[in-house]
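The structure under discussion is supplied below as structure tokens; questions concerning it will follow.
Removed: one protein chain of the complex. Kept in place: all other protein chains.
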Amino acid sequence: MRLDSLLRYAGFILAFAVLAIPFLGLPGLADIVFRTCTLAIIAISWNMMAGAGLISLGHSGFWGIGAYTAALCANHLGIAFLPSLFCGLISGALIGVGLALVTGRLRGIYFAIATLAMSEGFRIIAIMLPDLTGGAQGEYLKSTLFPGTQFVYIVASCGAVCAAAVSWLVSRSRYHYAFRAMRANEQAAQMVGINPMRYRLTIMALSGALASFAGAINVWNGGYLDPNVAFNLHTTLMAQIAPILGGIYTIAGPILGALAAMGLGEGTRLWLGQIEGVSLLIFGVTLVACVLYLPKGIYGGLERYYASRMRPVYGNRADLKDPKP
Amino acid sequence: MNLLLQFLVDSILLGGLYTLMAIGFSLSFGVTRIINFAHGEFIMLGAYGAFWLFKIWGVDPLIAMPAIIVLGFATGWLVFNSLIKRVLAAPNINQILLTFGIGLVIQHIAVILWSGNSRSTTPEYALQALTLGEVFIPYGRLIGCAVAVALVALLIAWLKITEGGRAVRAVAQDEDAATLMGINVKAIYALSFAISSALGVATGVVVSFIITVTPFMGFPMLVKAVAIVIVGGLGSIFGMALGAFILAFTETAFAYYVPEGSGWSEGVAFVLIMVILIIRPHGLRGQAEA
Amino acid sequence: MSELLALSNIHAGYGDSTVLQDLSITVNTGELVCLIGANGAGKSTTTRVLTGLLKPWQGEVRFEGSSIDNIEAHDRVNLGISLAPEGRRVFPSLSVNENLLLGSYAPRARSMRNSTLSEMYDLFPKLSLRRNQQAGSMSGGEQQMLAIARALMARPKLLVLDEPSLGLAPKIIIDVYQAIVQTAKQGVSILFVEQNVHAALSIAHRGYVLANGHITLAGSAAELRESKTVQESFLAPRRKRPEEALLGNKQITQAHNEVLK
Partner (left out) sequence: MHQKHRHLLSISAFSAFTALLCLPVAHAQESFKIGVPASLSGRYVAYGVQAKNGVEQALAVWRSVRGDTVDGRKIELILSDTQSDNAITVSIVNDLVQSKKVNAMIGPDGSNVAAAAVPPWKKFAERPIWLMPGGSSTRIEKEVGPDPYFFHTYAWAYYYHINNTAVLKASLGSKKKVAFVYTDGAYGRAHIDDARRYVKEAGFDIVASELVREGASDFNSAIIKVRAARPDVLYTLMQTTDAVQFAKQVYTAKIGVPYLVGTAQAQLPEWQDAVGEAQNCWTGVTTWVTGLKLVADPREPKLFPSAADWETAWRARYNNKTPEFLEVGYYVSTILALLAVEQTKSVDREKIKAWLVTQDYKTPYASSSKFMPSEIALHQAFGTMVVFQQVKEGNKFVSKVVYPKELATAELQACKY
């Protein structure tokens, strides 16, 4: 059976499982599934942007904006759970569009640095406006609006499944080829009539929206928010580690990566948590090992394993061998 | 009350400190185009090196600096050849993640070995200041500035005069042409990475008596170094120093003259980055210049 | 005349696209060989293969009789192969003198650095005037001269030039070619790659015609000038084009005869 069809079946089973678990009443498992879903959503969002050659170091900016928009809508305007998620989504899309317009020509390392500056800028603004955002002391969500943990888990699972579907649709649309061309060489893409700005706007709006949705749903689960947490660089790095671990530029990559990263994170924390500093040390070592020995992630590993056992599935994937920018 | 004089003194001293933070980073970034996310951790290692020598044997940080520089050079060379060399051809994101992973590992080895407590070295000069009427100049920061000037001068001289320095500048500008000259580009990458690490630990030694030493002090300094290199332009040491002083003056101006400005000052650095990146995508002074 | 350089059945390209198919050329010591071909025929790919910047998929590169396939690009200049690359690629913010010093970075050339340096300043008087000027601020012609001088600083046995006349005014082309002929007179064998067929054939002993990745014609400069394929595809018969003025130029033919002696 071909690798991709196998993964597609696995994907459907996984989607079904993720949607079912919140109903099973196992709080521990449901919590881990929730965190995996939010990680998968932001990993998919980062992976989509990377697919168009835009490496972002500012995904915690989108996450934080989504979280703050949802929290402030709920607290100040009394907006309920689902509509506040929608506001978070829209705020992320607007920030994505804004970022695309502002960083019109930037590429590669310079685009990455601009996004890092954006995220850190948002953190400073959140700290310095205490009456709006609660400042550094943080902001608690009104508990009266709280919809119940199980409902939050279900919405998160649906969000993850939708994000996977969106990324699958994008890869099937004509956008996919424009993004691959832009990733390979933006000038060349321009010459063949792809207007990069239009595609950058769409991909950043979509990617921003997804990342902000993840932030918004997370703040509802946690109930507390402060600037250093909302715009924490750890979120940006987890958003990158998952696609790299799973297999960058592929559909299954971010999802496989989110599962692997969560398994690794929880594993090291639960077994080695008692000795201070060890859990994050193991995480760092695994990250280094993975970048060195699994450059194309688990998907690449699977592909090589399948290619060696069966006749080559199709020609060597030019898009996987990314030319030096 | 005229704050201007003290403002100028503080800005210049802070500019020297920021130059130190960015000098090592700008060399390795200018030559290899890799953002070394672990550079902050090398500064932290230098600071802990100075701290332990000071605490156990009472060695003054400045006297311990040469030995720590040699150690930093060797560690940098080792880290490059064993890890970073293998991702030179990989896409940017793999390089970013690899160096961040290395940073994470060094950080938490420090936590395990030396605990998360705040440390600092307190040699004589770190707690005294030269007072000229209203204005006072802390010796600690003055020495920091002097070391920064010395390191910048040494580096520029090395780049201009020596064979290796010329080769590094050639690789920074055109790798293929440099290969045609008979320059082994990977060896030059390793050399510039090792020198960058040596400068990093030297910065750590100086910083150990100016700001607080903790395992997590590295990352904020790296973010500052990135901002400085962007403002000052890529790979040119003089441009980097200019970027450092621009940032220092802006931040100190905010802290002195804007109410609650010190809170906003860090945001200023990021606004500067966005503005400059949009006007001149390769930084203020443009391409590589010695 | 012993064989200096031999490329045999080279297959090479980038990613999926093949550029060179079964290409074989040789250069003997003391010879002036040209490789002419249209844009995109694979000329630059050939120079990248022989200097080691590009690993060929198949075929072998032999220099002075032994294979140099597994010798790294940066070690080949020490053997005596030096390239002035396409587009000159001098180090823009380094001074002329620094560019030349870098030319003799390889150990073999470093020992004779001072004598080679003064030779270069005699061969290219314009460069000695601009010794401390930044290479990036010089004109195209001067940069081409610097590129050739920088390549010669390595004291090569074989000098490879990649489109030396590209983008230069005709008058400057003459100076550049005079310098090439002058170098040939000092016993350096030269392989130069050109689109400017008239200029190439005017000073080359022997040449190859390259079209989409393989050699279509090989022979002495005279044979190539007379051959119909070269006439049709490269030389326009009727109108007197600037290159033709060059052909009739006494200085070039006179220098050419001297070399043949």
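Here the chain labels run A, B and C in written order, and each chain numbers its own residues starting at 1.
What we mean here is this: a residue touches a chain if its C-beta (ideal position, glycine included) is under 8 Å from a C-beta of that chain, and two chains touch if they have at least 3 such contacts.
This one's a predicted model, so the numbers in the text were calculated from it and none came from an experiment.
Trainee: Indicate each shown chain that the hidden chain touches within the full complex.
Mentor: A, B
Trainee: Among B:Gln6, B:Asn81, B:Asn184 or B:Thr250, choose the residue that contacts the chain missing from this document, as touch is defined above.
Mentor: Going through B:Gln6, B:Asn81, B:Asn184 or B:Thr250 one by one, B:Gln6 is the residue touching the chain not shown.
Trainee: Can you work out which residue in A:Tyr9, A:Phe23 or A:Tyr140 touches the chain that's missing from view?
Mentor: A:Tyr140
Trainee: Touching the absent chain: which residues on chain A qualify?
Mentor: Interface with the chain not displayed, on the chain A side: 27-28, 31-32, 35, 127-128, 130, 134-138, 140-141, 143, 146, 149, 218, 221-224, 226, 228-229, 234, 269-270, 273-280.
Trainee: Need a quick check: the contact residues on chain B for the chain that isn't drawn.
Mentor: These residues of chain B touch the chain that is not shown: 1, 3, 6-7, 10, 13-14, 17-18, 108, 111, 115-120, 122, 126-129, 131, 136, 138-140, 210-214, 216, 220, 252, 255-256, 260-263, 265-266.
Here is the rule we use: only the chains that are shown with their structure count from here on.
Trainee: Averaging the CA atoms per chain, pick out the one whose centre lands closest to the mean of every protein CA shown.
Mentor: When every chain is reduced to its C-alpha mean, the one closest to the whole-protein mean is B.
Trainee: What whole-Å value do you get for the distance between chain B and chain C if each is reduced to the mean of its CA atoms?
Mentor: Spacing between the chain centres: roughly 44 Å.
Trainee: Report the inter-chain centroid distance for chain A and chain C in whole angstrom, where each centroid is the mean of the CA atoms.
Mentor: From the centre of chain A to the centre of chain C is 52 Å.
Trainee: Please tell me the distance, in whole Å, between the geometric centres of chain A and chain B computed from their C-alpha atoms.
Mentor: That gives a centre separation of 31 Å.
Trainee: Residue numbers in chain C touching 2 or more other chains?
Mentor: none
Trainee: Could you tell me which residues belong to chain A and also touch two or more other chains?
Mentor: Touching at least two other chains: none.
Trainee: Write out the stretch or stretches of chain B touching chain C in their complex.
Mentor: For this pair, the touching residues of chain B are 163, 166-167, 169-170, 173-174, 176-185, 287-290.
Trainee: Using the touch definition from the top, list the residues of chain A that touch chain B in their complex.
Mentor: Residue positions touching the partner: 50, 55, 57, 102-106, 108-110, 112-114, 116-118, 120-121, 124-125, 127-128, 233, 237, 240-241, 244, 248, 275-278, 280-281, 283-285, 287-288, 291-292, 295, 322, 324-325.
Trainee: In their complex, what parts of chain C are in touch with chain B?
Mentor: The touching residues are 51, 53, 72-75, 77-78, 82-83, 85, 89-94, 98, 101-103, 105-106, 150-151, 154.
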